[in-house]
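Note that this complex is displayed minus one protein chain, with the remaining chains in position.
Then we have subunit A:
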Amino acid sequence: MTTVRTIVAAAAAALWAIPMQASAGELRFWSWRNEDKAVYAELIKDFNAKNPDVKVTFEGFEPQNYATVLSTALAAEKGPDVMMVRAYGAFEAVAKPGYLLELNDQNVPGLSKFPEAALKAETLRSDGKVYAVPFASQTMLIVYNTEVFAKNGVKVPETWDELVDASKKLKAAGVIPFANGTATAWQNETIVGALLSSMLGKQFEADILSGKADFTDKRFVDALAKLQALAKDNFAPSYEGIDYPSSQQLFSSGAAAMFAGGSFEAAPFLKANPALKLDVFPSPAAKAGDQRLVAQYFDGGYAINAKTPNKADALKFINFLASKEFGDKFANQLSNISPIPGVAFKDPILAKVSELNKNSMSYLFLVHFRYQEPSGSVLEQAAVQKMLAGKQTPAEAGAEITKGIATYFAPFKK
């Protein structure tokens, strides 16, 4: 019955998405961030201060079903005028069939000043054109509890060996060094991005993309081996069974000193425990003096329906969504790392993350290998989860990932 129920749900979603097209001067704006509705209402008010004749209606959807609802509506020509779209592979699913309006310096002045990585996330690879204004990035790094570090005389590690020493010291003092667990599949991808980026390095990313290296490369396998050794003694007890919410609890309660994860963790940690003192540091380097890197990816962008009857108004609104005025509020009220040039971050952690982003590589599997099946992320998550459970070696994990990606990624087909 489940199959049937799912299909019914999709059909119901399609039917529900039918409400009329907006008339002139009205824009329907779709988002999967219903929780941000109040802030968007305020932002729309700011927009209306200069554009009083355009009425923007914010419509929030469940993140899980957003892609299905949006694609169904666009296919039926009942889509919104302006909408949030995802990045990379999920973005292409919407952009490829031609549903979105091309954006460039003519219709969105200043778009080309956005960081290159941000624009790439919203670029269709087949025509090289940008179809959305990128709105936020996420960064993989290590969040740590400054009080626990200070109490145990641990200083922020810069190299992998220092990280191992710090973990030993914390463990000896009865603190769980890392709150991380591997039971939730996608956590295995964030762990690798947060901990291993500096050891992999930007050159590794370039070599992967050119096909000079694949994931059986010594740099990748050695880094995985170090991760395996670190996790064994320093992740949460019985980490194979610790799921994502449990890891979060271990960190926010102060039982664990570090959390290898995303910049998006800081806000929920502080919400769960406002007294928590936390800071972030980038993945440790193999040896002192090597470049320290974080892994970055973009969340999504704002796009215009190519078939909107209100193109002029939609462009006005999109230009507002690309403005520094919007970016400042969006960053500081919703705790987002906005890629809009010149945005100032009041929150010290946001400011630090945005500083760290200056030395970043891609969050590899999400950024480059989520366009086709089998998704590189899914392969990596399963392979690393299996490796951290001690059921396969780092070399086997690397080979498994390479084999899956090679089925469609030309540079790996040798």
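One rule holds for everything that comes next: a contact is a pair of C-beta atoms (placed from the backbone, for glycine too) under 8 Å apart; a residue touches a chain by one contact, two chains touch by 3 or more; residues count from 1.
In this section, contacts and distances are computed from a predicted model.
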When you check the chain that is not on display against UniProt, which of "Glutathione S-transferase family protein", "Sugar ABC transporter permease", "Alkylation response protein AidB-like acyl-CoA dehydrogenase" or "Citrate lyase alpha chain" does it turn out to be? "Sugar ABC transporter permease"
With the full complex in mind, choose from A:Phe47, A:Tyr88 or A:Trp160 the residue touching the hidden chain. A:Tyr88
I'm checking contacts with the chain that's been left out. Which of A:Pro52, A:Pro237 or A:Gly289 qualifies? A:Pro237
So which of A:Ser31, A:Gln228, A:Ser283 or A:Gln385 would be touching the chain we can't see? A:Gln385
For a quick check of understanding: of A:Glu122, A:Glu189, A:Glu205 or A:Asp299, which residue touches the chain that isn't displayed? A:Glu189
What does the interface between subunit A and the hidden chain look like in terms of residue numbers? 1-4, 6-8, 10-12, 67-68, 71-72, 75, 86, 88-94, 96-97, 181-186, 189, 236-243, 246, 366, 370-375, 377-378, 381-383, 385-386, 389, 391, 404, 407
